[in-house]
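Here it is, the structure in full.
Here the complex is missing a single protein chain, while all its other protein chains stay put.
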Amino acid sequence: MKVKVLFFGATADETGEREIEVSLAKNTKANEALAEILEKFPRLGEHKLLFAVNQEYANGAEFIKDGDELAVFTAVSGG
Amino acid sequence: MKVKVLFFGATADETGEREIEVSLAKNTKANEALAEILEKFPRLGEHKLLFAVNQEYANGAEFIKDGDELAVFTAVSGG
Amino acid sequence: MTNDFYEITGEPLNVGEIARRIVPENCGATVTLDGYVRQFTKGRETLHLVYEAYEPMALKEMSKLIEQAHKKFEIENVGVVHRLGKLKIGETSVVISVAAPHRRAAFEACEWLIKELKRTVPIWKKEVFADGELWIEGDSQTENAKAEAEFKIFDV
Partner (left out) sequence: MTNDFYEITGEPLNVGEIARRIVPENCGATVTLDGYVRQFTKGRETLHLVYEAYEPMALKEMSKLIEQAHKKFEIENVGVVHRLGKLKIGETSVVISVAAPHRRAAFEACEWLIKELKRTVPIWKKEVFADGELWIEGDSQTENAKAEAEFKIFDV
């Protein structure tokens, strides 16, 4: 299955990407998906990361579905 | 000695005055001055009053001097 | 150097303009209290309000409050502006704006300033209803009680 992965701010700078498509095996969990993304972009590992699935914060246990929108970003700093 | 007495809001309505001149004996204290004012305008007694001498809140023990500016008003309600 | 101001005016108040005037270069947050005329008080409809002040004393008391606020809280600038005269429903009667390096102090100082202003600054509000009008005496039961504890209220 294919998912979209978004990067913002520091993670967009580290990866040089703002949006990529990633192929995942069926029944992949959020934490496994993140591990695959980190394999592609090891420098992301230098940051404390937050991870969202379909615009909701993920705790890692969620099952990813085909077409999901994932996002990897650093701790927020708005305000 | 002569002093100026100011009224505002409810006390101006009760007395029908905004500013009067009052003659006081020498060495009159603030609470005595207020008592004299109340004698002139007994309906002021229906209100809880605050009293200022020269634009400072008075506790009653202050000695009034010639030319002082006294003010009699109800609990404030700005804001 | 602080950049405080305190004013009494008969003109309409512009909340944003007041908040902007106290923004210092090294601060991160401004907290602003904007008080305005309610249409209904305990179910009774207010047509408009009239504010009156003992102006020179009110300005002195406002100045004292700002001075005390600087001692109590780590704040940079304070602006306090109160409107006088006839106010329509929804019009702003008072604006208090506080800028501070840390927002916690700005929130605390702003809340303290409005509480103290309502207790100590000689300004009075008259509510005008369809069937009469009433000078409001004191902000509320609670705050009246506090006023009595500190000033002498002459209850004859």
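We call the chains A, B and C, going by the order they appear; numbering starts again at 1 in every chain.
Just so it is clear, a residue touches a chain if its C-beta (ideal position, glycine included) is under 8 Å from a C-beta of that chain, and two chains touch if they have at least 3 such contacts.
The structure presented is a predicted model; accordingly, all values stated were derived computationally and were not measured.
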Touching partners, among the displayed chains, of the absent chain: A, C
Given C:I8, C:L84 or C:I114, the one touching the chain that is not displayed: C:I114
Positions on chain C contacted by the hidden chain, ascending: 14-17, 19-20, 23, 25-36, 38-40, 89-90, 103-104, 107, 110-111, 114
Where the missing chain touches chain A, by residue: 6, 8-10, 13, 31, 34, 38, 44-45, 47-52, 55-60, 71, 73-79
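Operating definition for what follows: only the chains that are shown with their structure count from here on.
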CA centroid of chain A to CA centroid of chain B, Å: 73
Approximate Å spacing (C-alpha centroids) for the pair chain B, chain C: 24
Whole-Å separation of chain centres (CA-atom averages), chain A against chain C: 49
Overlap residues in chain A, where contacts from two or more other chains coincide: none
